[in-house]
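The complex appears here minus one protein chain, its other protein chains still in place.
Each chain carries a letter (A and B) given by its place in the written order, and its residues are counted from 1.
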Amino acid sequence: MKAMFDRFLFGGDWNPEQWDESTWERDIVMLEHAHINEATINVFSWTQLQPESGRYDFATLDRIIALLQAHHFGIVLATSTAAVPAWMSREFPEVMRAGADGVRRVFGGRHNFCPNSSVFRKFSHALAGELSRRYAGMPGLLVWHIGNEYGGGGGMCYCDRCAEAFREWLRDKYGSVAALNEAWCANFWSHTVTDWRDVVPPSEYADGIGTEKAVISGLLMDYRRFQNDSQLACFINEREAIREFDATTPVTTNLMGAFKDLDYFQWGREMDVVSWDNYPGMDTEPSYTAMCHDLMRGVGGGKPFMLMEQTPNQQNWFPYCKVKRPGEVRALSWQAVAHGADTVQFFQLKQSLGGCERFHGAVIGHDGSEETRVFRQSAALGEELKDLGRDVMGAQTRSAVAVIFDWESYWSLESCVGPTTGFSYPQEVHRFYRALHKLNIPVDIIASTTPLEEMRRYAVVVAPALIMIKPGVARTLEAFVDEGGHLVTGYMSGLHDEHDLVIPGGYPGPLRELCGVWVEEIDGLAPEESIPVVFNGDGTTTQGTIVASIMHLEGAEAVADYGGEDFYAGTPAVSANAYGDGRAYYVGTPLDERGMDMLIKSVIRHAGVESIETPDGVELCRRYGDDGRVFTFTINLTGAVRGDMQAYEVRVTSDSA
Amino acid sequence: MKAMFDRFLFGGDWNPEQWDESTWERDIVMLEHAHINEATINVFSWTQLQPESGRYDFATLDRIIALLQAHHFGIVLATSTAAVPAWMSREFPEVMRAGADGVRRVFGGRHNFCPNSSVFRKFSHALAGELSRRYAGMPGLLVWHIGNEYGGGGGMCYCDRCAEAFREWLRDKYGSVAALNEAWCANFWSHTVTDWRDVVPPSEYADGIGTEKAVISGLLMDYRRFQNDSQLACFINEREAIREFDATTPVTTNLMGAFKDLDYFQWGREMDVVSWDNYPGMDTEPSYTAMCHDLMRGVGGGKPFMLMEQTPNQQNWFPYCKVKRPGEVRALSWQAVAHGADTVQFFQLKQSLGGCERFHGAVIGHDGSEETRVFRQSAALGEELKDLGRDVMGAQTRSAVAVIFDWESYWSLESCVGPTTGFSYPQEVHRFYRALHKLNIPVDIIASTTPLEEMRRYAVVVAPALIMIKPGVARTLEAFVDEGGHLVTGYMSGLHDEHDLVIPGGYPGPLRELCGVWVEEIDGLAPEESIPVVFNGDGTTTQGTIVASIMHLEGAEAVADYGGEDFYAGTPAVSANAYGDGRAYYVGTPLDERGMDMLIKSVIRHAGVESIETPDGVELCRRYGDDGRVFTFTINLTGAVRGDMQAYEVRVTSDSA
Partner (left out) sequence: MKAMFDRFLFGGDWNPEQWDESTWERDIVMLEHAHINEATINVFSWTQLQPESGRYDFATLDRIIALLQAHHFGIVLATSTAAVPAWMSREFPEVMRAGADGVRRVFGGRHNFCPNSSVFRKFSHALAGELSRRYAGMPGLLVWHIGNEYGGGGGMCYCDRCAEAFREWLRDKYGSVAALNEAWCANFWSHTVTDWRDVVPPSEYADGIGTEKAVISGLLMDYRRFQNDSQLACFINEREAIREFDATTPVTTNLMGAFKDLDYFQWGREMDVVSWDNYPGMDTEPSYTAMCHDLMRGVGGGKPFMLMEQTPNQQNWFPYCKVKRPGEVRALSWQAVAHGADTVQFFQLKQSLGGCERFHGAVIGHDGSEETRVFRQSAALGEELKDLGRDVMGAQTRSAVAVIFDWESYWSLESCVGPTTGFSYPQEVHRFYRALHKLNIPVDIIASTTPLEEMRRYAVVVAPALIMIKPGVARTLEAFVDEGGHLVTGYMSGLHDEHDLVIPGGYPGPLRELCGVWVEEIDGLAPEESIPVVFNGDGTTTQGTIVASIMHLEGAEAVADYGGEDFYAGTPAVSANAYGDGRAYYVGTPLDERGMDMLIKSVIRHAGVESIETPDGVELCRRYGDDGRVFTFTINLTGAVRGDMQAYEVRVTSDSA
């Protein structure tokens, strides 16, 4: 596809308003030395732009923009609405968020607004509109950036206004309390609703079991949907204000990978381009980062995305923050590009002197020197991206394998009271993804509701822990397999309908016939436990963890059986079912890495999907240009020599297809 | 004694109101296939029965009952008052409980009422009365079941109304603030009360140190007593409403074993039959379960009890929930019967589709199939209980050994600030109980205030960690030993009077002369530490943990000495004192399993109590019928072969005495 920008954006967040104006020009000159060509500005300046309720002051922003324009920087212009001004919280206390204890916050922090506050909606709409009126069409303006990391401030809002809006939302959805009671199975523990006013948000003082579970999980699921909608409405509210004066400049907000609270597939549909912030911690596996890139690309419908933030060196907000090793930032940057990023942007271009992020890495450190390792490596990366990155822009990925990521299954799985508290949904998705990644098999990450016409593009679809089966999904998966597709699913899948009620008739519910198995029981394993899983054929023994599905074959054949001494030893642990022209696999237990590798290898061999061998820790990805060029990225994502590659070595080659 | 029911009840909780009425009959037919003959109904249906303040609607319940009657099921009819309707919490917010932070809950959860709410008292009295008026004398009605698991919703209420009622309660108890100040040693940290209004509940914002401790522990003890009384008053309030229309049907509520917050000995006196819910976790030792059965039987004055709930398969609310192994539920059921249960009831007969217990085991699972392992095992158990269980009903246990379980010592020990936080009171009771259990010695669990005429029935009385000595107790124990009884007590016993004040004059206070020892100091051990305890005679070395009493013999002889290198090595760790015609043992430190086994073996040999050897993990119990028949239950409570018994094997034999 066509590249979105006329150059490969290399830049990031710049907050000159924290500094004396005399320092600005020197910053820009230094950044130019590092080949930086873009600045993301105005992310947190609301009070400066609007020092009181009835007055705007754009003078400082004007001067910042003028300087950037003079230096021909691209500009990602944020709307500054992710942290409300202190005066607003003082004059309109209702603008502030309330936590799960129901207590409304006073001033402080960020992402501190109630998403249903009409005051917030009014003021943020007005500010976004003013910015658009003033800056639409100006030279250098590349992207509008609304708010910042929506939802990142610590959970949902539980204030009275949200409660009121939630009741409206439910009334629209269900029409009657009778329908609501049925959807929620509300007769459980006499939770029957006889009046809309009976509904209260599932806080810790109400129906919540902590904040991640609730007695009536349908209530929690709906509250999550409602809060997601509310936050998204805030985004749309500002986008519409911008569009009053600027019909064309792309609009985005920065997402956060596998962040739990927002269903990003819904967000992706409202954004012109997806952008996201990539912050792997020191224990994050490179394959997990890869998965997040693919997820973000999938959220954007497969188009290239912006890497809006990453750190040029260590983070500061992990408990323990390592500096990035030489070459590590380069490798992470190219990994992003390999998975579809068309920008490389940093938080932050210059380290602040105050505030809780002052020890977060930056291109320009506290020393203000170009002699630092970080500055020099940033500059080298900029040099490299200027040409090579430019070539890649717009090129697309091609995947024969899709992995389903379903935010409602995320919420449902982690809110499930029994049989285990051991699940993290993204980690279960990653358990399957990692095996594909090790084989250098390109993956698209798709929604569970992806229609058949899109799903049939893939040879293999993987649906890990797809606990919630929304209407039509089972039928699509059946048709996909029937036509010859290969489906891999398993433990915890198929249990719930869209109301988070169990689908009766034997697990995995609507996937039972497709998978040819009946899961009679789901055994929970203690954290230190595992259960042997013996693969048929060569008898390799691997281990299952967390849960073990005790299942009966109903047409499927066993791929592996449980070993060990337990009463269900010798029964199937993994199965494959011929269904129409395809096959459906059911994985009864979270396999360890070795077991998952064995399984996935077998699946892709059957499905005829090509894999590529590389040394352990070396990733190989491709992007395909409209002009037929194929870019191959080979990246050693480890800090050690791998095969003929040095630690963190990156190789990018381009061929004509 | 005479059996309470005309058949052995095999059944449990059934909640048809969560389902479409068309499914009910099929459920009943399936349950009949499993030999189920009883249903516990109406446990959580308040809103359905009373959809608004001024209106009742018994139509659904009528139909449920009619169906059960048509199938000749026994009915345990609950009063539905353990979860208040949403409309009630909305219209009368004072009905809701407040937590230790003083914040009143809004709607959600269960056990969510303030026990001193006059609104709750009025509405629950009215509903229980209506139910009794309507259903008293109906065919099939076997038991009234009031509320559900009182106190299970997470702690005491700290609302203003409770505070007010507490002040009244104190005024009644103490008469004057001067008496109150003296009882509480209130001059400590100037906590002197000069007006009743000065007293506030020991919340975290007041005198509480967390919720389990307080600066003035007498305040906390009294608040616990008051809250226990308040909850019990709720039970009595409903019982009296039932008795207006039904003078004879037994009334119960389901207790929870060694649950901390309620003094079940007081509850037992108000209940016609004790019933309880047995939910061992995957780390619960079988001897702990046995102890809880004996405790519940003791609470009921030694009469047979109802096993109101247990799971037919895995629980769902533990962090990690194993399925029950083949035979395990059968073994647990027979263990209950062996210890005095005259019913075997499940939570639940049918798995719900929604609500936070939907993954809790049930006779009828989500699959609705009779082909499941759980259904088949349930049916086999039902078959077996039909005859064999019927025979056993009414038969009683006979024990030569009693163990004291004192709820106020429970509260006092765990609220004690120093010398250790390492104590769990029930675990300390179990430490002694387990040694008796391994020897298959029948045990009665009794209150500390048991009068001498009852206590003298026993050859041995064990009083673990009896930190609070209520008036008269020391004298009773002295008389018991003087007459030839054997008393085993020890660490932490005898420290406090009924106001939780230390009894001066040297530990163990009023037990000092009886035990013939003076405990000068109580050393605290770190969690990873232990101290050698060397038994005289054969020199066997065992270990003490948590605390070590440093003591002087004052007439007693040493049974074991501390070993090791510490300064009190060589001083007595366990002692025995001849007192009158009996002996009093003082165990200075929580002995490990081996040490406790040695001690208890020696005690029972001296006391002439008979023990029975069985393989490790195999329990042998007896019940004695009025007709002279003796039932012997031999149960392998482990998942492994033991001697000639298979895993979880159960043998029941009956002989004439």
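Simple rule for what comes next: a contact is a pair of C-beta atoms (placed from the backbone, for glycine too) under 8 Å apart; a residue touches a chain by one contact, two chains touch by 3 or more.
On a predicted model such as this, the values are computed, not experimentally measured, just so you know.
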Among B:Gly12, B:Gly108 or B:Pro202, contact with the omitted chain is made only by B:Pro202
Contact residue for the chain not shown (choose from B:Gly155, B:Pro319 or B:Gly506): B:Gly506
Residue of B:Met1, B:Ala66, B:Ala526 or B:Ala640 touching the missing chain in the full complex: B:Ala526
Check the options A:Gly137, A:Gly175 or A:Gly355 and report the residue that touches the missing chain. A:Gly355
Would you indicate which residue among B:Leu9, B:Ile216, B:Ala290 or B:Ile635 is in contact with the undisplayed chain? B:Ile216
Considering the entire assembly, which residues of chain B contact the chain that has been omitted? 101-102, 184-195, 197-200, 202-203, 205-209, 213-218, 416-422, 499-507, 518, 520-527, 550, 566-567
Per the touch rule stated above, chain A touches the missing chain via residues 15, 17-18, 44-48, 51-52, 80, 83-87, 90, 99, 103-110, 282, 313-323, 325-326, 351-360, 365-369, 372-374
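In the analysis below, only the chains that are shown with their structure count from here on.
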In whole angstrom, what separates the CA-based centres of chain A and chain B? 48
